[in-house]
Each structure stands twice: as C-alpha cells, then as structure tokens.
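Input: a single structure, listed below in structure tokens.
Missing here is one protein chain; the remaining ones are kept as they sit in the complex.
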C-alpha cells in the first residue's frame, strides 16, 4: 500500500524546494499553505496578483484591513519592504517572466505539462478563470500542488487532460500526497516517493508508465 | 505687402485659442513661447514627455535642479499639483489621446495635414526623431507653429511635403507669422490674417489656392 | 480654474446613458467604488456593458445592478463567487451575456486602450477554449494570441485622496484596477475619501495623474480609516462593521461566523 502524506506535509516538501530569495506566487486554496512551511533561514518574497509584493502573513482579526487583501480575497498584511502596484503592472510581472515560481492547484496535469484547473466543463456551471491562465503561462517554474487522485479515485496525473486547459505544456513539477513528479520530454518522472512506496505501485494507481527520476 | 507679426505675437495668438483646463504639450524651440502668453485667467496644464505633468516656468539660475528638465533638456520647475511618471506612462498619455493639444515646429505642412519636421533628408545628416512622431499622431489637436516661408522665401505650407514625413494627415492648424490656417478636407482655410493682408496676397506667397475661413 | 470636484454623487453619474460601456474598478471588495455604483443604481441607466474583474457579491452594488436587469453584458475574469447569486441566475437564464477574459489579458487590454495600442499579442490563454478560433502567431517559437484593446465610455473608480486637478492616490491593494481603468474610458469618475489641497499629494506618488480624470467626488472616510488613519478591530475583510467588536488582546470575534465568507473559490 502506497504511503500518503498530509496536505501540510506536501506543502513543506514543496517549500523545501524553493530557494532563498525566490519570488513566488501561491495560488489560492492549498498552495497558500506553502507560506507556512518556508524554512526559517530563507527569505521568500510572496507576490499577490491583485497588486502587492512581499505579502505578509494573515492578520489577527483585530487588525484586518479591508484594503490589504490577497488574491483569494482574504485579509493579509504588509511587511517592511512591501510595495503596491496596479493590476497591469502586477500581471506584467507574471507575463514577463519575473516570477521565479508559482504554485497552483490542479484538476489534471498531463504528461506533456498541460494543466487543467479552471473549469470542469460541467453544463450550467459558471465559468471563471481569474489569473490562473496568466500564472500558468507566466512564471519561470510552474509547480502544481494537488492530490494524486480525485475523491472517487481517478488519477489526476494523466496522459491527456479531459477538462478544458488552463495552459499548454507549462507545468514543471507536481507535488502530491503520494509523490513528487517532474514533467520531462519523455513523460512524468518520479522525483520523490514517501515511505516505502514503489514506482510500480504509483504506475498501477495512475495507469501510466513513469520514469524513475529519484536521486540514487 | 502682407503684414508679418513676431514670433512672440504668433505665440500669443495661439495661446489665445487654447481653452482653460487644457492639457498641452509644447514642442521645443518656438512653441515653448506659448507658455509665456497664456491669458492669466486660464489654467493650462503643461505636459513634458520626459515624464511630468503641470510643468512650471524656467527656474532662475540659482535654482536649477538637473533632475527637473523639460523635453528640450532645459531646466524647468515643478508646481503644486505636478506629478512625475516614467516614459512608458508619458507616451501612453500621448498615444492614448489624452493630450488636448500639442504645438510643434515644422519644416512643411501639406494641404492634407501631413507634417514634416524631423528630417531634411540631407545626405550625411544625423537622423533623429525623438518624440515628434508620437506627439504628431497622439494629441487630440495638433497645432504647428512656424514661419510661413523659409529663410530663402520658399513656402512651408505646401500641396505635398517634400521632406520625410513625421505624420500623415494629423495637423489641424498652422499658426504662422502671416496668418493662421486650418487643414480642411478641401485644403487650407485661412482663419486669421494680420493687418490688411488679403487672402489673395497669401495665395501668391504660397502658390496654392486658399479657402476663406475667417469669421465674417 | 480647473475644478474637477463635483458637488454630489448623483451629479457625478447623471449622464451615463442606456447602453453605455462602464468600467467598474475593484478586486473583490477592495477598490470597489461602492457609492458610485449605488448612485448608478439610483440613476436608472440600463442595457449596460460592465467591465469589471468580478460580477458582484451579495445583494448590493454590482450584484444589485444585475438583479435589477440593468446589465446586458459582463466582461470579466471571475464572475463565480460564493455569493454571486444574482449573476449566476441571470447568466443561467440567458438574461446576460458573458465575455470571460483571463485577468491579465483583461487588464492589459484596458491598459492598451488607455495607451493608444489597438491590439497586442499575449501568451495567456493560447490553446485554451477561451481563444478557440482566435488569431495566433509564433514569435521565437512560442505561440501567442492577438487581442484587442478594451475601451469604455465611463470608468467608475475608487481612490483614496485626490485634488481638484484630478490627481488621485489609492490605498494599499485597493489600487488594483483603478489606474488602468482611469486611462481607458472617455469619462473617468473617481470617488475618494477626501479631497485635498493642490500640492498636498507627493508628486512622486501619484498613480493616476489628473490628465486621466474627469470628475472627482468625495464620499467621506472609510469605516476603517476614520480621519485618514487606519483603525483595526472595526470591520471584517469585506469592510462590514463587526457586530460584537473585538478584544484586541485576544484578537477574536464571532461576528462573521456562519456568513458566506466571500473569500474562497475565487479562482
């Protein structure tokens, strides 16, 4: 039986791979957990696409300022060295390749690095995309943080995405509750597994062939 | 003999046509004189394309600040209500049609509103264009302020420009030492003459037919 | 003398006609020109095309405008929120047209309109169904899609402070869509907390110079910045007054418990 780790542990695993001094955008939802796991000896600059660099932690409820929010429309804080700018400047930072990393949630990631995370394509659902397509195309390294399987057990790492795409061929890595995967020209490479999980077990879970990319 | 007025009088004549509250860019050289002739009851906001709105008058020599210059690279001053911005913002103001007026010098203006003011096309001359093409295409009203004739007596209002163009069909009016002209679909219309100058006299000077556009 | 300050908010929006294209600033609650939207609701214009990042929350503001059937078309990036039931209903019943634009393309198209760029190539959205059939082109081996500038007749913007010349400053992340929208509309109307004397604003810190602004209307201080000074513990993230107050030492409140948070599911 493959070993599964918690969402917080996935966040910590991902945070460990982000170097000192990196400029990072954390998508809303699970990716925001990464901020809580940055090693204390590293200085990471968080970008929020609604117009701020060097975003701080959430405020305590007595110090909520409705004019300082993050992309998830939650209260956040400024730090010494923060800066504010308008939306066109903020998305210029993303599109222009100035962000070192973005971490996004995902519905599906394909073996060619396609990402689907904005629409399930269900009839009657309200379409909404926000900044997901900009981030998925703009950051130097696009990392996805998600469960490996859906709640009903279907693989989210796939040969080809069924859901409408957010971006084509831009995902570099996928951090999941069962392992860390890199997108390579030959398909998914396993960078890390947990416990005594084998690549063969993951291949059975996913139904696709995997490359062993772990350090020997 | 047609009546000729001084450059300062031309500037005053032009300034009288700029309404209260207008945003105006004055090209370098003679057009800068317009600033000295704005009627005292009007508030005109001057734009300088190197990055400032509400430019003030020249400083006295004891208060030159090399960090406050105009497009002619001369010392200028800020006023209460001035703002600074970078070049992309400044030229966005021009290109985006936010300037009400620009006043440019000219080598030639054609009956279809073409302007030539950046190059005489002489072999061996150093080409240079600066912001002239942006201004000539971007401002809502492009006014040209120039002598009607060259030093050797050739007309600068022409059927068709000989010099390389700065912009095609964008000039609205030409203020000269012998009269004020509007570009109309039918050609140049005379808006104003000085002294007892007749339109027939101007037609002889220019060698082209003119429309009488003066108020009766 | 230039004086862009208008006496009342009614006067500020009086000439917005039926069928107008109206940009409305704000990202979520931050930067939403709440009083201007309310005045537009009162004013009565309909058949509007609204350009805004979101499509309103709860029963107020833009959501109310949609509920009243006054919006014919929304151009936005993220209409789906927990409390956007009026948009949802109108959209599902086909009473409202939607043009969904990725947020970065949305704001860059607005910026392009203000800067006199009629169209540009962008990498965002290439190969997705939002740009199916769109004109694409390769530059240096990557594919880009051509998108047009996005203009409006009116822009409604929330600023913080302004002078009579129309120079506007914003506060924190409430700046968001204000500066680009102010450049892209034929008539830009800015509500501010306070009108200050000319010269009171630092000329090095004016995101929206007066050249872009037609009307300024003061609406008084925000609840959380009475007198221009931030005071914590008075409101929640949506700017709504806390019902029970907060013990600043403990930093906890139950005031918003059970309410839709408005803070999730926005992407």
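We call the chains A, B and C, going by the order they appear; numbering starts again at 1 in every chain.
The rule we apply is simple: a residue touches a chain if its C-beta (ideal position, glycine included) is under 8 Å from a C-beta of that chain, and two chains touch if they have at least 3 such contacts.
Note that the structure is a prediction, hence the values are computed from the model and not measured.
Engineer: Using the contact definition given at the top, list the shown chains touched by the missing chain.
Structural biologist: A, B, C
Engineer: Using the touch definition from the top, which of B:49, B:108 or B:177 touches the missing chain?
Structural biologist: In the complete complex, the chain left out is touched by residue B:49.
Engineer: Where the complex has a chain not shown, which of C:19, C:44, C:148 or C:220 is the residue touching it?
Structural biologist: Candidates C:19, C:44, C:148 or C:220; residue touching the omitted chain: C:148.
Engineer: From the listed residues C:9, C:55, C:115 or C:216, report the one that touches the chain absent from this view.
Structural biologist: C:115
Engineer: Name, in rising order, the residues on subunit A that touch the hidden chain in the full complex.
Structural biologist: Given the touch definition above, subunit A has residues 20-21, 23, 43, 45, 47, 53-54, 78, 80-85, 88, 91-99, 138 touching the missing chain.
Engineer: Quickly run down the residues of subunit B that touch the omitted chain.
Structural biologist: Looking at subunit B, the ones touching the missing chain are residues 27-29, 48-52, 59-69, 71-75, 78, 84-88, 91-92, 94-95, 118, 124-134, 137-138, 164-168.
Engineer: In the complete complex, the non-displayed chain touches which residues of subunit C?
Structural biologist: 108, 112, 115-123, 139-140, 142, 144, 148, 169-172, 202, 204-205
In this text, only the chains that are shown with their structure count from here on.
Engineer: More C-beta contacts across A-C or across B-C?
Structural biologist: Output for the comparison: A-C.
Engineer: For subunit A and subunit B, what's the span in angstrom between their mean Cα positions?
Structural biologist: 55
Engineer: Take the average of all CA coordinates in subunit A, do the same for subunit C, and state the distance between these two points in whole angstrom.
Structural biologist: Using C-alpha averages as centres, the distance is 27 Å.
Engineer: Using mean CA coordinates as chain centres, what's the gap between subunit B and subunit C in Å?
Structural biologist: Spacing between the chain centres: roughly 38 Å.
Engineer: For subunit A, jot down the residues that touch at least 2 other chains.
Structural biologist: Correct list: empty.
Engineer: Quick check: what residues of subunit C touch more than one other chain, meaning two or more?
Structural biologist: Each of 111 in subunit C touches at least two other chains.
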